[in-house]
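Take a look at the structure set out below.
Here the complex is missing one protein chain, while the rest keep their positions.
Which chain is which? They are A, B and C, in the order written, and residues in each are numbered from 1.
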Amino acid sequence: MSRKIRMGMIGGGRGAFIGNVHRMAAALDGQIELVCGAFSSQEEKSRLSGEDLYLPTERVYGSFNEMIKIEILLDPNIRMDFVSIVTPNHMHFEPAKMALEYGFNVVCDKPLCFNLEQAYELRDLVKNSGLLFALTHNYTGYPMVKQAREMIRSGELGNIRKVVVEYPQGWLSTALEATEQKQASWRTDPQKSGIAGAMGDIGTHAENLTEYITGLEISELCADITALVPGRRLDDDGNVLLRFKNGARGILHASQIAAGEENALSIRIYGEKAGLEWHQMEPNSLHVKWLDKAMEIYRTGTANLSESTQAHTRLPAGHPEGYLEAFANIYRNVAKCIQAKQEGKQVDPVFQDFPDINDGVRGMEFIYKVIESGQSNKKWVKM
Amino acid sequence: MSRKIRMGMIGGGRGAFIGNVHRMAAALDGQIELVCGAFSSQEEKSRLSGEDLYLPTERVYGSFNEMIKIEILLDPNIRMDFVSIVTPNHMHFEPAKMALEYGFNVVCDKPLCFNLEQAYELRDLVKNSGLLFALTHNYTGYPMVKQAREMIRSGELGNIRKVVVEYPQGWLSTALEATEQKQASWRTDPQKSGIAGAMGDIGTHAENLTEYITGLEISELCADITALVPGRRLDDDGNVLLRFKNGARGILHASQIAAGEENALSIRIYGEKAGLEWHQMEPNSLHVKWLDKAMEIYRTGTANLSESTQAHTRLPAGHPEGYLEAFANIYRNVAKCIQAKQEGKQVDPVFQDFPDINDGVRGMEFIYKVIESGQSNKKWVKM
Amino acid sequence: MSRKIRMGMIGGGRGAFIGNVHRMAAALDGQIELVCGAFSSQEEKSRLSGEDLYLPTERVYGSFNEMIKIEILLDPNIRMDFVSIVTPNHMHFEPAKMALEYGFNVVCDKPLCFNLEQAYELRDLVKNSGLLFALTHNYTGYPMVKQAREMIRSGELGNIRKVVVEYPQGWLSTALEATEQKQASWRTDPQKSGIAGAMGDIGTHAENLTEYITGLEISELCADITALVPGRRLDDDGNVLLRFKNGARGILHASQIAAGEENALSIRIYGEKAGLEWHQMEPNSLHVKWLDKAMEIYRTGTANLSESTQAHTRLPAGHPEGYLEAFANIYRNVAKCIQAKQEGKQVDPVFQDFPDINDGVRGMEFIYKVIESGQSNKKWVKM
Partner (left out) sequence: MSRKIRMGMIGGGRGAFIGNVHRMAAALDGQIELVCGAFSSQEEKSRLSGEDLYLPTERVYGSFNEMIKIEILLDPNIRMDFVSIVTPNHMHFEPAKMALEYGFNVVCDKPLCFNLEQAYELRDLVKNSGLLFALTHNYTGYPMVKQAREMIRSGELGNIRKVVVEYPQGWLSTALEATEQKQASWRTDPQKSGIAGAMGDIGTHAENLTEYITGLEISELCADITALVPGRRLDDDGNVLLRFKNGARGILHASQIAAGEENALSIRIYGEKAGLEWHQMEPNSLHVKWLDKAMEIYRTGTANLSESTQAHTRLPAGHPEGYLEAFANIYRNVAKCIQAKQEGKQVDPVFQDFPDINDGVRGMEFIYKVIESGQSNKKWVKM
């Protein structure tokens, strides 16, 4: 008989933001239970966080190291099946590496890690281990993102000629890091975030979404990368010209000083026959603009959507699904894949659909190329 | 030490729609665990549904009767704390009554029950029992609904003069019940739905939302109630003129034959100084239109929102929260209230905010008055 | 050889609003020239207004009476071809009657006149004269209104079951008439406006638009008519249940105390197969919501629109056409019809499309029935 998949969390203690998002996303479908965690490197904080989450004391650990070493020794009937890593960027690599080495599947927040060397090492580890590794580029989990991807795959738009992807936020319009706000603080710190600020934090989402939906590969890019808030140590704004292998042109821009913008990831894709438009902040609509007939709006939960779209939808039309539901689609698919593996079954390919280690490496390469281009007088940098 | 609140479910077996919604809503915040269920009156179906949900066999029951009688005898350390009733209307009353009589708290889907007599009996039972009774008028759970309510309460709009509330759906535009589609089937059957179709199913949501946000009471109404699809046995369209105790005027219309509409609940409220507008399908925006300055759009997760709005928000601005999150706000508040009671603590009033037995009775009265008006030649029916 | 059609204006002097709208609408297409006017009953004001408009002194008159009597004697090569009446409601009848009696075509602002008796008398006059009489229910002039009408006519929606038409404005939310604001002043004065306020001023637009687009006739109605601003002498808010001859149901509401609303006329029409939605404030989009395929948005200037839509469009897609262009469509069609008549030619039926005396009479009947219903305890009033 099947059972829930068991999750151990690394990071996400009191005061953290993304850890709770991961927990809600994992819980939503009743396929995963949180069984243990090392929620903070401060033991007391980890303990209190575990208490908040109603975990038994003995499954709350003071470090990921301890957690992995003890969990591996537990009865397989209670032992965690995978770890979820929700720490800042500079603390992804060590726990991910160790989890893989001990034979645990991994779900990891994005970007993959702190630098490119780590990324390649993780890729090798994953490939050699045969374990599942998922990266939470959560925006690919939206039903209408699946629909866009399927429509392009099936050729409805013809060859793709142009992509405009953008991710404006405004929350770093002031020097918020100076106030010790936790989210701002590590994201603008080169010791924690890596070589990029906004381009790593959100630029990689834009890059991932673009390649996921279009199936195209960026071949070269030209970037203008800036820190516009005085004193900021990492970029808070980036504007990038893109060229794709198939000859298509593109623009990618991401900003955290776009004053007043919330989380306005959007993408427009133009083919020979039609254009597509999707906005993360109104995620249940997909606009399809045809050359010679009325514009269409595809909507989550309505008739005539792709199989994948339907498989990532929980509610009837008009019952808005949001950020957490899209995020939960990644966890749900991970759970189905782990479960199937444990039971020696096949998973329907429609559920084998979540960002993986290759997406992670690609994102890290993107960060490096964008920063390189930003510092170069040469127009085009190859990817 | 606190623990998760334990839920037993009545109804919601394989093939049901709203049961799964309740389960996801209950699971989202990690405050509630599903521990048992009587998912169907067919024992085998109940058993299979329990298996889908990874419940132990011994906590899956063949009837609510059996569930309540056995659970009451279990160790308080594992016994369910409340039942969640997610059956069709005609099967709300019996399990709710029995649960209350055995001392279990109750969460019940809307409308409250099958007829007005049952409603009054339940009200007495709840009042005498001292138990918690929540009705899932889930739309009141949205952050921007809270914001609208608080703005009106604080007098920002001045006296309210006019309300336009509407709930158009199109899914019953054809005689779907003839195809034995399960949702259509019981909702159009007077033996299961009660005296009203659309007006009971969704009209009551519109009524509840109106009185919740405005704090006004409908004093009289004039209704035109119709079944527009040939052969349909209950109304699928209703248009109602409203008068409120304070002299305000209003319109309420609900339809399930508004072809092409998804779930387009919306409300507009006009005061002396400004108008408010909220749409369930874009729930994170609240439009406030002033007489003499620029229109404002309040958005979930941004600055300067009411305490209640913030307390019902999980994510930063621009990370869309949807139907399930609003629904989950009801379950989260219920869990907090049960927990506080068990621990002998006070709950922050901001969490004592969910529709209760009075809302349920009010909804049933609304149904009766609307149907009475629909059949009358008299213009106004008092409420 | 053809020539421009010559217009004489009655009303619309300095400080007036709608007169200038008529002049801009008439001028837009270069088919009509303003040749004379009696812009005010105050001779000096009329003279100054004429000067503003660069008219020769001898064609600026102190009264409509004078204008009609003198113009009729002028050389047909310079004499006006029609009068445009842009005075308040109580001053429509006399000039319209006189113009018709002297053989001039008439364009008249809405509603048709001050009371129902006048309406019937004008109807007889028009019918007996053989002259052209146009009423500026300008909202029917929008391209997407034509498109909606044609789609319904051609059966794309199936039988119509429900209509929701609304016209909320907020500009009379305060007792603006007390400040002597000119527009507010006469509209709230029973001596000038007639028996209705908002229902005459804008309710009739809603009624006209509904019957124009759907081709349905209202058979009975039930109205709640109120003056919500203390001291106001005519209604500023009206809510009406509608029944149509074909069995369809409807709602019409119009308000001038919907605080913060601008000029939000909109209509939704639901048939067996699809629903239509049009908003005057975003007039170039027509939403068509199908039962079983993606929602469509038809847009002014794009491909695949009806012949009539195209004939009332001036610009390529994405070049917004607005209120004045729709208004100008009425004048342009009037000019084409007068020109054809003068030249003894046929006009393409696509241009014989403007509201006429029958629309005017219908509007006056609507006003009377709505006010009657508002004062009655009987539920339904026949139309």
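Please note the rule applied: a contact is a pair of C-beta atoms (placed from the backbone, for glycine too) under 8 Å apart; a residue touches a chain by one contact, two chains touch by 3 or more.
Bear in mind that the values here come from a model prediction, so they are computed numbers and not experimental data.
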Where A:72, A:178 or A:259 are the choices, the one touching the absent chain is A:259
Among A:97, A:249, A:279 or A:341, which one touches the chain that has been omitted from the display? A:249
Listed in rising order, the subunit B residues that touch the chain left out are 288, 292-299, 302-304
Residues of subunit A in contact with the chain not shown: 157, 161-162, 164, 166, 168, 170, 173-174, 222, 224, 226, 228, 237, 239, 241, 243, 247, 249-251, 253, 255, 257-261, 268, 270-275, 288-291, 295, 376-380
Across the whole complex, list the residues on subunit C that are touched by the chain not included here. 1-4, 17, 20-21, 23-24, 27-30, 34, 51, 53-54, 169, 171, 261-264, 280-284, 299, 301-302, 314-325
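Quick note on the criterion: only the chains that are shown with their structure count from here on.
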Using mean Cα positions as chain centres, tell me which chain lies farthest from subunit B. C
Same or different for subunit B and subunit C, where same means more than half of the interface numbers show up on both copies? same
Chain centre separation (subunit A, subunit C; CA means) in Å: 55
In whole angstrom, how far does the Cα centroid of subunit A sit from the Cα centroid of subunit B? 34
What is the distance, in whole Å, between the centres of subunit B and subunit C, each centre taken as the mean of its C-alpha atoms? 44
Please list all residues of subunit B that touch 2 or more other chains. 261
